[in-house]
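Take a look at the following structure, please.
Every protein chain but one is kept in place in this view of the complex.
Showing chain A:
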């Protein structure tokens, strides 16, 4: 403790002097500088470097040794006769990854919002062991994505737990992760299982903020439960639902770790998503191309910025509604 006390004693007169000279704004700057320095070193600088990499070519890793190629990497990524047909694209693997990501986002987000909503509605009721159930549903959020991927791989592999059950019930074992449909479904399901606890919590908080008297009034009017849900719960939960929707969208676009451990991107490229493509091209592959990987990540980053802006706008709108 002593060093901190001494440091505080030394800093106190310096900060006091600074405050007298620069006023309130100067102090804000002082407190922002440490965080902004960390943010700058670990976010802004890599972002700028990544942008610069995306304009370079060649096989060298160091930026200063790489030739400037302008927009060539972007042109290569976007060069397509028909964007709906990856095989007509110059970078067919990138477009397969884009298609897979789009399908994943649509199915996973829909499933995530639905399951989280149902779970939140159930957990909001006075059921036995409510605290325990809340902990059970939140627990997977605390697990490392790699652990999640491994657990489910052991369940779904050829000699896994699921096949053991199938065989015990008299069925034939299914090689879940070698089948395009089941492997994709597994990626969607596992990722939903791993993250739904977080979204359930947000929706639960929203449900508990709805005034009780509205439900009491509906009960006195003998309103059917479905009507209560559509006319009271859903509209008042709207802002939370919007936040959940956008956060889930952003997370789904970024899908990588658990899916990579679970399926390795296969079978074929059926579960190879944009982040895995970037990782493969940038780091893992013998066909390494840092410039192309950087350009792909910038395109993906652009998409995430749009989604984040939507999320910010929705959050502000929700805040305004709450204030009213």
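Everything that follows uses one rule, which is that a contact is a pair of C-beta atoms (placed from the backbone, for glycine too) under 8 Å apart; a residue touches a chain by one contact, two chains touch by 3 or more; residues count from 1.
Here is the rule we go by: contacts and distances are computed from a predicted model.
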Could you check which of "Penicillin acylase family protein", "Phosphate acyltransferase", "Ferredoxin" or "Carbohydrate ABC transporter substrate-binding protein, CUT1 family" matches the UniProt name for the chain that's left out?
"Carbohydrate ABC transporter substrate-binding protein, CUT1 family"
Touching the absent chain when the full complex is considered, from A:5, A:62 or A:84
A:62
Checked against the full complex, the residue among A:50, A:107 or A:178 that touches the missing chain is A:178
Candidate in contact with the missing chain, chosen from A:70, A:171, A:235 or A:266
A:266
For chain A, residues in touch with the removed chain:
57-62, 87, 92-93, 96, 157-159, 175, 177-178, 180, 183, 263-272, 276, 280, 283-289
